[in-house]
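Here the complex is missing a single protein chain, while all its other protein chains stay put.
On to chain A.
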Amino acid sequence: MGELTDLWVGVQNWLFETFVGPVIFWLGQMAWYEPAYNAVEFVMLGALQIAVIALGMRFFEKRWPLEKTGDDRLIGVDRVYTVLNKLGIIPFAIFVITYPISQEIELLMRSWGMAPPRIERLVPWLGDNVLASFLVYFVLYDFAAYWLHRAQHAIPWWWALHSLHHSQRRMTVWSDDRNHVLDDFLTTLALVLFSQMVGVQPGEYVTILVVGRLVESWSHANVDMSFGRIGERLLVGPRFHRLHHALANPEERHIHDHNFAPVFPIWDILFGTAIYDGKHRPTGVDDPVIDADNGRGWAVQQVTVFGRFLRAITPRFLRAPFQPGLRPPAE
């Protein structure tokens, strides 16, 4: 483990001291020296995730595909989303906006004397158990992510954005990052603030993000797999999450209002939104406006979905009489 850490940190340090650090110094922005070093690690982790998806997860999709036929051209745009997100291009843009906001909120609270709690203070035993402590913070983070996800489906203007993620008819391991940048911004801001409030460490946050996103990439895989009868109740897998992307049908108008959990299905089990029936269903959204996202490129999707969002936040009396695609399809 020590050798792996040395190798990882050695590469990070070399990349930073060779390419990034000198630029920061030349620009006279040394106050950003440490954050820039961490950004290099973020990009490295992104490259590693892409490698795991392309070489590991894709193997299972190729070997045991669930949907053997379909328009594979629809998948290409999801690869663009994955690269833009994992290599930090979208996260960097989001960071530039969210960082000052989250900082201001945190600093305001701390200047009032409010400091984020550490669960280790309530449960001292956790302080000596790094893995247990990490798992507690991971579970808390996932709890917040579960309720955010429910909000993305329940609030019309948020659904207008989030529906882009659900519009994919050819769901694969590349689909997890298929989100509108505004949707990414809102969820990032909320989760960063939540993490600060409950006391997640910066290092823990990065690990939670990486492990969580890998689980989520796998849960979008085009395979009929799970972690077993008990395992699928502990960790979200492709069979569980595919139901959440299911195309609504006359018998199951609310089918996608289930299995929201990003990583730990316990939230769906506790709050009555879990379904384990093992049925195969096609994916997508039964709204022609949203379904039209399929076949569009990254930029066109971003523009048209932002248009959907604008219409959704426009007061009802100012809207045109018929505005498809504004409501969650369950309604």
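Keep in mind that, in the parts below, a residue touches a chain if its C-beta (ideal position, glycine included) is under 8 Å from a C-beta of that chain, and two chains touch if they have at least 3 such contacts; residues count from 1.
We adopt the following convention: contacts and distances are computed from a predicted model.
Engineer: From the names "YNCE-like beta-propeller domain-containing protein", "Carbon-monoxide dehydrogenase small subunit", "ABC transporter substrate-binding protein" or "Lipid II isoglutaminyl synthase (glutamine-hydrolyzing) subunit GatD", which one matches the UniProt record for the unseen chain?
Structural biologist: Hidden chain identified via UniProt as "YNCE-like beta-propeller domain-containing protein".
Engineer: Out of A:Gly56, A:Pro202 or A:Gly307, which touches the unshown chain?
Structural biologist: Of these options, the touching residue for the absent chain is A:Pro202.
Engineer: Among A:Phe16, A:Phe185, A:Phe240 or A:Phe309, which residue is in touch with the absent chain?
Structural biologist: Final answer for the missing-chain contact: A:Phe16.
Engineer: Over the whole complex, note the residues of chain A touching the chain we left out.
Structural biologist: Residue positions of chain A that touch the missing chain: 2, 5-6, 9-10, 12-13, 16-17, 21-22, 25, 28, 30-31, 33-34, 37, 103, 107, 110-111, 113, 115-116, 118, 120, 127-128, 199, 201-203.
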